[in-house]
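So, chain A:
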Amino acid sequence: MTEVEPKIVAFCCNWCSYAGADLAGVSRLQYPPNARIIRVMCTGRLEPEFLLRALELGADGVLIAGCHIGCCHYISGNERAQEKVAMTSELLDVLGIDKKRLRLEWISASEGRRFAETMQEFVKDLKALGPSPLKGGAE
Partner candidate 1 sequence: MTKIEKIIEDAGAFDCVECGKCTSLCPVAKLNPNFAPRLIVVKAQAGMESEVKSDKDIWSCVTCEICNDMCPYKVNFSGFIQRMRAEAIEMGNSPLCSEAGAIHTMQRLTGKGQKQNRLVWLTNDLRVKEKGDVYFFTGCSYQLGILFKDRAAELKKVPASVVKILNAAGIEPVVSNDEVCCGHDLIWSGNEAVFKDLMKKNVEMIRATGAKTVVFSCAEGFRTFSLDYQDFLGDLGFEVKHISEYLLDLIEQGKLDFKESNVKVTYHDSCRLGRHMGIYDEPRELLKAMNVELVEMPSIREKALCCGVNAFANCSEVSRKMQLDRLLEAKGVNAGVMLTFCPKCLIHYNCLLSMEKKPVELENVELVVGDFSNFIAEQLKGATEKTSVGHENVGQVGNVSNSEAENMKGGE
Partner candidate 2 sequence: MAETMSSVLVIGGGIAGIQASLDLADKGVIVHLVEKEPSIGGRMAQLDKTFPTNDCSICILAPKMADCFGHPNINVWTMSEVTELEGSRGNFKAKVLKKARFVDENKCTGCGDCLEKCPTKGLTNTWEQKLTTRRAIYMPFMQAVPRVAVIDPENCKFLTEGKCGVCKKICKRDAVDYEMKDAMLEFNVGAVVVATGYDVWDPTSSTEYGYGKYPNVFTAMEYERIINAAGPTHGHIQRRSDGGEPASIAYIQCVGSRSLKTGHPYCCSVCCMHSTKESMLAREHIEGIKTTIFYKDMRACAKGFNEYVERAKKDYGVEYVNSDATVQGQTEAGNPIVSFDVGGKFQQREFDMVVLATTLVPSEKNVALAKTLGTELDEFHFFKVRDHTFEPISSTRPGVYLAGYCAGPADIPESVAMGSAAAAKAMEDLIQRKVFA
């Protein structure tokens, strides 16, 4: 039986996590290719709508990766992201979508390894959860 590969949409902030992802690549660290990375200048730009829409359009999981708290290039953008993600997570729970499909990580520009590990973990978790219930999968 072939396993269906989970589709991940990853919102990465330009200054930290996107650079971190780049570092993972340059360092030839292996991680599964399930994610489509969308660069934003700051995770603070993210709206709950993006997260929900990604899931509606077929993502099995959504990753939000930003700078560590206190290190945001725009001072407090990541704090805003934290609030938005918390709220979206609560909403997803009520909608019947597992909170684990929404993952918030702080990854700095030097943490290429952390980026790769996050990806590996996320894919593993999503495989365990199965396809998104919005695509007809059971939750």
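Per the selection procedure, all candidates are chains of the complex that A comes from, given by their letters.
Keep in mind that, in the parts below, contacts are C-beta pairs under 8 Å (C-beta built on N, C-alpha and C of every residue); 3 or more make two chains touch, one makes a residue touch a chain; residues count from 1.
This one's a predicted model, so the numbers in the text were calculated from it and none came from an experiment.
Screening 1 or 2 for touch with chain A: in this complex the touching candidate is 1. If you check the complex, the residues on chain A that touch candidate 1 are 47-50, 52-53, 55-56, 82-83, 85-87, 89-91, 93-97, 99-100, 102-106, 121, 125, 133-134, 136, 138-139.
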